[in-house]
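All protein chains but one are shown in place.
First chain written, first letter: the chains are A, B and C, and each begins at residue 1.
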Amino acid sequence: MLLRHTPEKITERSALTINPAKTCQPIGAMYAALGIHGCLPHSHGSQGCCAYHRSTLTRHYKEPISAATSSFTEGASVFGGQANMMQAINNIFTVYNPDIIAAHTTCLSETIGDDLKQIKKKAEKEGKIPEGKEFISASTPSYVGSHVTGFSNMVKSMAEMAEPTGHKNGMVNIIPGWVEPSDMEELKRITNLVGVKHILFPDTSGVLNGPLSGEYKMFPEGGTTIKELKSTGDSIGTLALGEWCSADAARYLDTKCKVPCSILDMPFGLMATDRFIDALRTVAGTVVPEELAFERGQLVDMISDMHQYLYNKKVALVGDPDQLIAMTEFLVSIDMLPIHIVTGTPGKKFEKRIKEITKDLPYEVNVKAKGDMFLLHQWIKNEPVDLLIGNTYCKYIARDEDLPYVRWGFPILDRQGHQYFPTVGYKGGLRLLEKILGVLLDRKDRDDPEEQFELVL
Amino acid sequence: MLLRHTPEKITERSALTINPAKTCQPIGAMYAALGIHGCLPHSHGSQGCCAYHRSTLTRHYKEPISAATSSFTEGASVFGGQANMMQAINNIFTVYNPDIIAAHTTCLSETIGDDLKQIKKKAEKEGKIPEGKEFISASTPSYVGSHVTGFSNMVKSMAEMAEPTGHKNGMVNIIPGWVEPSDMEELKRITNLVGVKHILFPDTSGVLNGPLSGEYKMFPEGGTTIKELKSTGDSIGTLALGEWCSADAARYLDTKCKVPCSILDMPFGLMATDRFIDALRTVAGTVVPEELAFERGQLVDMISDMHQYLYNKKVALVGDPDQLIAMTEFLVSIDMLPIHIVTGTPGKKFEKRIKEITKDLPYEVNVKAKGDMFLLHQWIKNEPVDLLIGNTYCKYIARDEDLPYVRWGFPILDRQGHQYFPTVGYKGGLRLLEKILGVLLDRKDRDDPEEQFELVL
Amino acid sequence: MATATKKKLVQWDPTDVKEELLKKYPPKVARKRAKQILINEALENETPEIQANVRTIPGIITMRGCTYAGCKGVIMGPTRDIVNLVHGPIGCSFYAWLTRRNQTNAGPDGENYMTYCFSTDMQDSDIIFGGEKKLEKAIQEAYDLFHPKSIAVFATCPVGLIGDDIHTVTRNMKEKLGDCNVYAFSCEGYKGVSQSAGHHIANNQVFRHIVGENDEVKPGKFKINLLGEYNIGGDGFEIDRILKKCGITNIATFSGNSTYDQFASAHTADLNAVMCHRSINYVADMLETKYGIPWIKVNFIGANSTAKSLRKIAEYFGDKKLIATVEKVIAEEMPEVEEVSKDVRARTTGKTVMMFVGASRAHHYQGLFNEMGMQTISAGYEFAHRDDYEGRQVIPNLKVDADSRNIEEIEVEADETRYKPRKSAKQIAALEEAGFKFKDYEGIIPDMDNDTLVIDDLNQYEAEKLVELMKPDLFCAGIKEKFSIQKLGVPMKQLHSYDSGGPYAGFKGAINFYKEIDRLVNSRVWSYMKAPWQKNPQLSASYNWE
Partner (left out) sequence: MATATKKKLVQWDPTDVKEELLKKYPPKVARKRAKQILINEALENETPEIQANVRTIPGIITMRGCTYAGCKGVIMGPTRDIVNLVHGPIGCSFYAWLTRRNQTNAGPDGENYMTYCFSTDMQDSDIIFGGEKKLEKAIQEAYDLFHPKSIAVFATCPVGLIGDDIHTVTRNMKEKLGDCNVYAFSCEGYKGVSQSAGHHIANNQVFRHIVGENDEVKPGKFKINLLGEYNIGGDGFEIDRILKKCGITNIATFSGNSTYDQFASAHTADLNAVMCHRSINYVADMLETKYGIPWIKVNFIGANSTAKSLRKIAEYFGDKKLIATVEKVIAEEMPEVEEVSKDVRARTTGKTVMMFVGASRAHHYQGLFNEMGMQTISAGYEFAHRDDYEGRQVIPNLKVDADSRNIEEIEVEADETRYKPRKSAKQIAALEEAGFKFKDYEGIIPDMDNDTLVIDDLNQYEAEKLVELMKPDLFCAGIKEKFSIQKLGVPMKQLHSYDSGGPYAGFKGAINFYKEIDRLVNSRVWSYMKAPWQKNPQLSASYNWE
């Protein structure tokens, strides 16, 4: 057994986290920053943080991840990292020449109280930030929240770039939340189909799913432009996908720029996608084209065709709040039974929402925020499931417990596809169904006694 | 063992086919006919043929397949099926009111010598074919060729609908061959991206991957229209994808309507797609957009990222000639080793072409046209492989030999996705790679000893 | 779970519905179909008449298959240790390859050819010059590879037309091979009007070439044959489980999970229990005439019918201990059945169903649905004869038409050596006296409510209309019908192949079925037909921000 020391008996733990279902804020800030065109993320702390975040994102995307660091020394940790930051700004603009630096703090710089906003002022005063270049920053202490919080904080910093002109631009801001480049691409496709002019931020499509062509571009074509970000304050409204990932930025634009917002679930699965598209056409006063109704019908069709294999199958899920909420709703909607649900990210709201969604299930549902995968594994040992959905670390549980397993979430370090094929929207729903059915039916084909082995499924 | 009587020792068989890698012509004609908008396919034979073809297509697509039959009785088999056909034409137009009937023969009606072209004349003379309605037919004797031949024959009958006006229409005819609705959709997307106005026929997209919406349409929106088919004779040229599926129709338009044609491989994999797109831009004098170069680069990127898992893996393949030729080239191009290749369709050309493609492999390659899956299984027993690619019937071999197995081809009766996600083009290549890698890496995760179990792949 | 809310016509008059169904047809078609669509009514000691087993109308999209399908696919398909070699072009063999879900259990190393597909793959040269040589060679190659105890050859359409003499070829090969029983079926697809002819051809040859080949007497006190059970989804396994539990020995099932030897020994049983009347009642008759084995109609679909059938078998043997065991088994099995049916009834009671399958299931399954509180509002068969609708009493005056005429009827007489009446005329009389019914089948019509629609050979067009008009909660037919019905938002259950489910026979089968139907009619998916913007297309005047 790979996780041979995990006991079935569940004991209370108040200080020890084992096999976390989250990581720290800065990596979220770094991922979000990569969704700005021409942006170099910067980690204000010791260089290890930056190295770890780049490595993890690289393993997830099999793509180069460029980011700089303040490379704190012991001295800097005592006297403050301002000097390092000033030096970094100068070196970065000189050597890499990005349009914008998006800096985030770390537990180190937060603990010693470095203030990036103040450092930025100083840099501007000293002309360290060249004409037409930008510098934004987010406070992302690793000891608060999770990677999701860091993502949200950096996205909020993007919103803070808004420069309202007083003239509406006819755009709808769409904040996708922490989804894959392929998902952001798909959200744009859907929004265009509904005929809604929009600014999507952040947007990592074209950045983290790039081609191999013999050239290396540190700053690829993709990403939300600075111009777009500045104009979000003139938009007619904001659709924020995911309370945890996107709401803060949306609410900021609402309060500060009077851009009304609506907080929706991430559009995974049938209902959440229905609500997203309905919100789009409602806020923009457009008509949903037949093409989307057709895609929707295809998803409904596949649900009905394969319902017998999904019905009453028990599922264990681990991941991030916004994703899990939408996925849980999707699983319930296709008559599956999500019974163990864990996120490492804190937030009682999460447990409340999951309980609402699962209230009609003929089953006791285990749900925990600020939980860990050690607990999830113990729950599974106590109440086995037919399917496990989560990031790559789940593979250890899947192999030990011999569970059908669908990789979904962050990070996925051992399979390809997530960067190219969306799981949002109706087409994404078809992909999720294909994957879920794939592992369930593979298991059936593996385990059916020979006399019951089926040609047609 | 499911196929427990299959011996490793290979003995020559000249009369007995076991576990065929093909089926008969009429089903191909029926599938092709479904790619005409408003068309009701008609099987001129005993009703069992029609029932079997509808059942198989239904199991493959999980969609309703409407087709009529002449329901031969013993009497009709003796005195000829003309009366049945006349009755059928009348009933069909009265009850179902299609725009067009596409009839094909069977071994029965061919053996007794029914001539559908002559029957059509009679029907027209007797006014059985209403104003503005069409009737086309193909001769598809089950004892010649295979389902692929039947498909090709019906496509040729579509080409015969061409009514040249003498004025070029600026279109390029694209004959996709026997590919999935999702593939036809993708071919249209690619062609549009290259800016080439086109007529794609047949076109089953929107017909066999339809939505569930509470309504049933016997004749869905999709399909090539009669108007388009009539205008193929005015096109500037024809790109026929696949020598077996599409060449006859293209050559007909060339000889009869002076529409020049170029026969290409089906665009599965990198090179074949390169050639298809290059041909498109060449014949239409357009420029290939960056978007396609980007998709291409993504495919190349994934090949390079995952090359270590593909390199030197042995593959057994079974399917239809055009598909196998392109797939074999793709596998060779990613440094895999396709070593056993079988099609049930006759044609020495096939073996010659495969040998060309595989000539540099450091391996003896087994290839057979008019072979069967019994032989393929024996080859595998004699020289095991790392991967098996073929239709659903391969699952019996895969389970007995414990082989990683990717479903691809016709029919796929036990999994979903083929009708929604293309495998042609660069995006299709990404999907093929994802699937191949999926089964290879699942096997690795299953079999690696614990000390070598990998988190990152 | 949320049930899709379907608007039911407040009231539908069956005559209106029938009119609707016929309206669009050309007159000739309408006249013919009118006779095959019956509005059920209870008559004084007679059953309303329906037209059945007549030709399918060319161009009208039918549910029916062909004679070959009935012979090779249905009857011979489930027999595991016979090499079924199809003589013809490749298609017919390909389509009948593993597509019927009849399960078999050959054990770890028993003979099993059901996963294989054998064909002579006739080419044009064979059509022109004849295929007998190729057939002969193919039989030899099959024998050399597998050395099976038996090889069966099936003719497809062209074979009859080009005049290949398959019976001579097989007779010669049987002699040549010596230890392999080889025989052929002239089941060309154009014969007859439906699969039914194929059943007949298959059963005749099984009776002629296999039954009686093995006189060795099998152990067992109460020996029966189960006729017309095809082990779809494991039905036969469940029935065998129950029979075994009751101490009843099943000598041969025709033909679910069967072997060559079972057929060969069938004549040693003491009772024939007939499940599917249509496909095999004549075999029961022949077994009685030739060997003196009486037959009764049974039905193991539905817990109550299963209990009833077990009691009937026990009553036949008239053994106290057997009767007691049967009661004990029923008492053991029923509680779980009732528990589950009680649970699902809460969600299924009052729901309506339509069934158009085979020639027994459309009847048998009505009882199962009743156990769930569901009502059958329309039903019919795909390939039945009038006796399956109206009861066996009509058999004598069934007229033989051109299509039936050519389907061979075997004349059998008592076997000189092996004829042995299992019951004396006196015993039979006594049993009948007590209300016990031999060779009796009343058909589907008497079991259906007034004003329900009984429809023979329903076609695609009528099916769609029926669903539109009567909005059933569930529709049952075959794979070809499944998705056009479901497109209308109505769940569709295959009762040929059971989709992916089963067993549904016997007690455990009933439980499976209750749960499956509960799943189907209460699936959330049927409530997803429309998108929100389709449900209320008008836009709120102002943006609806939170």
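Operating definition for what follows: contacts are C-beta pairs under 8 Å (C-beta built on N, C-alpha and C of every residue); 3 or more make two chains touch, one makes a residue touch a chain.
As the structure is a computational prediction, the values presented were derived from the model and not from experiment.
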Legend entry - Partner chains on view for the chain not depicted: A, B
Inset, instruction - Using the touch rule from the top, list residues of chain A that touch the missing partner. - result: 2-5, 7, 11, 13-20, 22-27, 42, 45-49, 51-56, 58-59, 62-77, 84-85, 87-92, 94-96, 106-108, 111-112, 141-144, 146, 210, 212-218, 344, 374, 393, 396
Inset, instruction - Just the residue numbers, please: which parts of chain B touch the chain that's not shown? - result: 236-237, 260-263, 270, 274-275, 277-279, 281-283, 285, 288, 293, 296, 300, 303-305, 307-309, 311-312, 333-335, 360, 451-452, 454-457
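In the analysis below, only the chains that are shown with their structure count from here on.
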Legend entry - From chain C, the most remote chain by mean C-alpha position: A
Inset, instruction - Please compute the C-alpha centroid of chain A, do the same for chain C, then give the distance between them in whole Å. - result: 54
Inset, instruction - Measure off the straight-line distance from the CA centroid of chain B to the CA centroid of chain C, and report it in whole Å. - result: 34
Inset, instruction - Indicate the whole-number Å distance between the mean C-alpha point of chain A and the mean C-alpha point of chain B. - result: 39
Legend entry - Junction residues of chain B, two or more chains touched: 2, 59, 62, 210, 212-213, 393, 396
Legend entry - Multi-partner residues of chain C (each touching 2 or more other chains): 97-99, 483, 486, 525, 528-529
